[in-house]
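Every protein chain of the complex appears in place save one, which is left out.
Should a chain be cited, it is by its letter among A and B, assigned in written order, with residues numbered from 1 in that chain.
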Amino acid sequence: MPLSKKDNFLEEVLSYIKFPFDRDDIKKELENHILDKTEFYTEQGYDEAQAEELSVRDMGDAVVIGVELNKQHNPIIGWVWQITNALVFLSVICSIFMIALPMAGTLFSGSGNLVDTIPSSNIVYKMDVNEQVRLDDRTINFTHLIYEKNKNMNIFYEHYTTSLRGGWSFGTIGEIKDNLGNTYFVGSGGSRGGIKNRSIRTVENFSEEADTLIIDYDYYNRSYRVEIPLPAGDKYEQT
Amino acid sequence: MSRLKKILRNIIILAVIFFLYTRLFGLFLDPLTAHEHSERSIHYGPSEVVHVEDFDGGKYILGKYDNWVSCNTVHRVLFFLWRFGNQPIGFENDTAKAISYTWGTSSMVNSNQNHRVYGIINDDSIKKVEITLADGEILTQTDFYEDLFLITWKSSNSNDRWPIKIIRAYNSGNKIIFEEEHP
Partner (left out) sequence: MKIDKGLIGGSTVFLLLSLLQETDRYGYEIIKDLEKRSDNVFQFKEGTLYPVLHRLENIGYVKSYMAKGDTGKERRYYSITKKGAKQLVEEKKNWELFSAAVNKVTGGEAHAFV
């Protein structure tokens, strides 16, 4: 079946529209106009075919209309717009998976306190500590000490850096000593990530007689010294 | 909003996201900034950069900080971004030795290893440093970077031991001032 006058007209106009994504909207807009005019003519008594022919004639020159419309639908702008839209969409999706979700995950990792990982039946004493030091962009806050029956001294601290970039993991907190002149070797450690990183360092065989824990950091012209008085000799049960 | 405005808005959004991504992945727009952040983040430095040299996929950054000497690396990512390489902490200069030095290796995606030997020349009568590689090849350097030297080469063997057999330092009369072997 040959194309109607209307479809011929529309096809001709659209052939001048270089940006493919706009063709559908343009087609619908012009088609609706022709249909409205066709209705107008049929109400006046013309038959379908005549009404359509008159309506298409009233639209004007398909070439002129097509060329002028194309000027308003610049394909270069159109493609750049589509491409940047796609890039934004992709990167937002990626960001949700790569940034927002992991961040939400670590923000909530604070629950499940590191401090609670030591069973209370092992604890000789647990102390709240509030000592803060700075190293370059990093702020370190010593928060708790837990001394165990097996003479493990656990040092809890949290740290965060004001530099918003990822960087090297925070390594040693310094030498662990006591007031009696002992230096201890850090046996184990661990940490939980997040914006505020929570960590633990454990030294073994910490002297029961020591009344001060000393954390002595002195590397590469940066230093701090934290002295924490201990309840030596007071062996009490943690409630 | 016109399409042009939408394009501009999209570009701004993409720029912000790009900025966030570089922050997240530790990516930098230039190698020296990556180097400085690498040092600061590990609480070392800031070193005085004495010499920068290209290698396969990155740059060597030879520097001094106090009595430490380092040769940090930064790696190129995606043509125009940079990230940290190895740990940037330097070694302490043993001033008792005529030259105090160490070695390093950066391996990239292919099996090629990029080796470097670098250090500080404590005896200023030394005019030439020479190393002998495991396969017998000899590399020398006479143009030093202030009092630091850096000799680099590529090879395809990958072991953790010293990649050089012998290091020698000569004075202007070509007499050996210092020699050390690494069997």
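Rule of thumb we're sticking to: a contact is a pair of C-beta atoms (placed from the backbone, for glycine too) under 8 Å apart; a residue touches a chain by one contact, two chains touch by 3 or more.
Quick caveat, the model's predicted, so the values are computed rather than measured.
J.: Touch as defined at the start, partner being the missing chain; which of A:Glu48, A:Glu68 or A:Glu227 qualifies?
T.: The one listed residue touching the chain not shown is A:Glu68.
J.: In the whole complex, what residues of subunit A lie against the chain that is missing from view?
T.: Residues in contact with the chain left out: 13, 25-26, 28-30, 32-33, 36-37, 58-62, 64-65, 68-69, 71-73.
Keep this in mind: only the chains that are shown with their structure count from here on.
J.: Using mean CA coordinates as chain centres, what's the subunit A-subunit B distance in Å?
T.: 32
J.: What part of subunit B is in contact with subunit A in the complex they form?
T.: For subunit B paired with subunit A, touching residues are 3-4, 6-7, 10-11, 13-14, 17, 20-26, 37-38, 40-45, 65-66, 68, 84, 87, 89.
J.: Using the touch rule from the top, collect the residues of subunit A that touch subunit B in their complex.
T.: For this pair, the touching residues of subunit A are 77-78, 80-81, 84-85, 87-88, 91-92, 95, 98-99, 135-138, 161, 163-168, 171, 219-222.
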